[in-house]
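All protein chains but one are shown at their positions in the complex.
Each chain gets a letter, A and B, in the order it is written, and its residues are counted from 1.
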Amino acid sequence: MNEMVELEYAEGLTEDSGYAFATGSIRVLETRLLTGAQLARLAEAADPAEAWRLLAEAGLAMAAETGWQEYEAALAQELERLYQYARSVSPKPEVVAWLKKRYDFHNLKVFLKAHFLEEDPREAVFGVGEVPAELIAQAVKTAVWSALPEELARAGEAAVAEYERTKAAQAFDFVVDREMFAHLRETARQPFLRGLVELWCDLANLKSALRAKGLGKDRAFLARALVPPGSIPHDRLLELLEFPLEEWPESLKYTPYARLIAAVRAEAGRPVDLGQLDRLSDNFVLARLRATRFSLYGPEPLVAYILAKEMELKAVRIIMVGKINGLPPEELKERLRTSYA
Amino acid sequence: MAEVRVNVTRMELLRQKKRLAMAQRGHRLLKQKRDELMHRFMELVEESRGLRERVEEALASGFRSFLLARAEMAKEGLYEALMTGGDSREGSLLAVRMDSVMNVQVPRFALQDSREPYAYGFATTSAELDRALAAFAGALPELIKLAEIEKAMELLAEEIETTRRRVNALEQILIPQLEQNIRFIYMALDEMERSSRAQLLRIKDIIRGVA
Partner (left out) sequence: MTESLATWWGLPGLAWAFLGSAVAYGLTGIGSALAIAGVARVSNGVLSEDPGKFGQLIVLTALPGTQGFYGFVTAFLILGFFKLLTPGTVLEPRVGFQIFLASLPIAVVGLVSALYQGKVCAAGVSMVAKQPGEAGKAITLGVLVETYAVLGFIASILLLVAIPKP
C-alpha cells in the first residue's frame, strides 16, 4: 500500500521518494557537524586533551566516551556508527551498500598484500565493509573467489594475475583501485551518484598524473596508475605528462579542474607541491555535495551527509595528529578542509 | 726503581742495547702511527659532522611529511599503503666489504636497492606520502654513509687508544727500564773491571814483594 503511494508520487513528480525520512533527520544532523569556526577553535587548542574536550562539547559522542589517547579507535567507532545510522534510515540498502563497497575493496587490497607479501593485516582492515573481512581473507588465502561478490572476485583475480606478472606490490593497489572505480561507476544508479563517481575518477586521475609528474614517471607508469576515466579521457592525461606543469592549467582550461591545478602549482616551492592537493580536491567534492541542499526525497542528502561526515572525521584526525605532534595552529588550519556545515 | 735482574755480562749489555734501539725505533714508529690515526680521525669527525646535519635535516623533513600524511589518511589506509612486504627478495639490501685504514679493518657499505619507495596506489593515498617517502629514500644513502663513517671512527678511536697505550708503555716503562739496565750493566762492568784491576795491581805488588 505504502509502496503504491510512493510509486504514484514518484511517477507524478519525477522524484524518487523514500528518502524523505532520511532527509529530515539528516537536516538536523547536519547542524551538528563541526562548523568552520569550531574547527578553527580546535586548531587553536593548547594540547590534545583540550582539543578532545572541545570535541566532546561540540557534541561528538566518541569524544565524550573515550580518552584522547584512543582517538583512532574512537574515529573507527564513529565511522561504524555513521553507517549503522545510514542503514537504519535508508528505505533500500543499495545506496549505503554502494558507499560501503569502497571499504570492501580496501580490505581486499589489505588481504591480498597480507597473503602475498606476508604482512600483518590487522591494523589495516576497516570494520565497516559490506562483506565480512574474514570472508575476504579466506577467499584470498584459498584462491576460491566464488565465495565473494562478483566484483571483488574479479578484482582479486586480476590483481593476483598482475602481481604474478610484475612481482610489484603496487600491482595490487593499481588493479584493485581501477576495479573499484569501474564497479562504482557501473553501479551508480542516480545521476547524482554518477556525477560523484565521475568527479572521484577525475580527481584521482589528476592526482595520479600530478604525482607521476612530480616523481618524474613515464607514460607507461601513469597508464597503469590511472583509474577509469571520468570526464577527462586517459589520452589527455597521458599527453599532459609531456608538458611542463605551467602549461597544465591552460590545457585543462575547459574542464572544471583548471583552478585546482593552478592552485596546486601556485604554491609550488618544489617541482610540484602536493601538500595542498588532497585538501583542494576534498574541497572540490564538498562543493559538489553542498549542491544537494535542495533535494528532498532522493538519496542525495544521505550520500552527501555520509561523505561530509567522513571528511569531518578526517578533520578531527588532522587536528588530533597535529596536536599530539605539536604542529602550530596556522599549519593545521592550512590543512583543514572547508566545513560542510 | 724496580729490582733489576740482569746478567752482568757484555753479551747481556749488547742484548739490552739492541733491545733499547728496537724500542726506540718502535716508539718513533708508533708515535707516527698515532699521529696519522689522529689525523684520519679528525678528518672523519669533520666529515661526519656535516653529514649528520644533512641526514638529520632530511629525516626531520621526512618525518614532518609523514606526520601530515598520517593526518590526511585513515590509519587503515596508511597501513595498507605501507604494506610492501619488507624485503622479500634474495640476498640483502646492503653489501658490506672490509677496507683497511692504517691496518684497521673498517666496513664499507654499498646500498644495493634500486627499488621504488612508492609501492602503493595513487588513487586512494595522500600525495603527502610521496614527499615523506622521497625524503626518507633520499636520506637513506647518506644515512648509510654516516653509519659507515661512525663505525670507522669507533674502530679508529679504539686503535688510537691501544697505540697510545703502547707508546706510553714504551716511553714510560720499557725504554727507561732498558736504559737503567744498560746503565746498571755498565756500572757493574766498570765495578768488576775496577775490582779485577785492583786485584791485578795487588797481585803484582805481592809478586814484586816476593821477588
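General observations
Simple rule for what comes next: a residue touches a chain if its C-beta (ideal position, glycine included) is under 8 Å from a C-beta of that chain, and two chains touch if they have at least 3 such contacts.
Not measured: the values here are computed from a predicted model.
Looking at the complete complex, one finds that the omitted chain is in touch with A. Across A:20, A:168, A:188 or A:223, the single residue that touches the chain missing here is A:20. Only one of A:89, A:188 or A:262 touches the absent chain when the whole complex is considered: A:89. In the full complex, subunit A touches the hidden chain at residues 5, 8-9, 12-13, 17, 20-31, 89, 294, 296-297.
Everything that follows uses one rule, which is that only the chains that are shown with their structure count from here on.
A separation of 57 Å divides the Cα centre of subunit A from that of subunit B. Within the complex, the subunit A residues that touch subunit B are 72, 75-76, 106, 109-110, 113-114, 116-119, 121, 123-126, 168-170, 172-174, 176-178, 181, 204-205, 207-208, 210-212, 214-215, 225, 227, 274-275, 277-278, 314, 317-318, 321-322, 325, 327, 335. Per the touch definition, subunit B reaches subunit A in the complex via residues 67-68, 70-72, 74-77, 79-81, 83-86, 88, 116, 118-124, 126-128, 130-131, 134.
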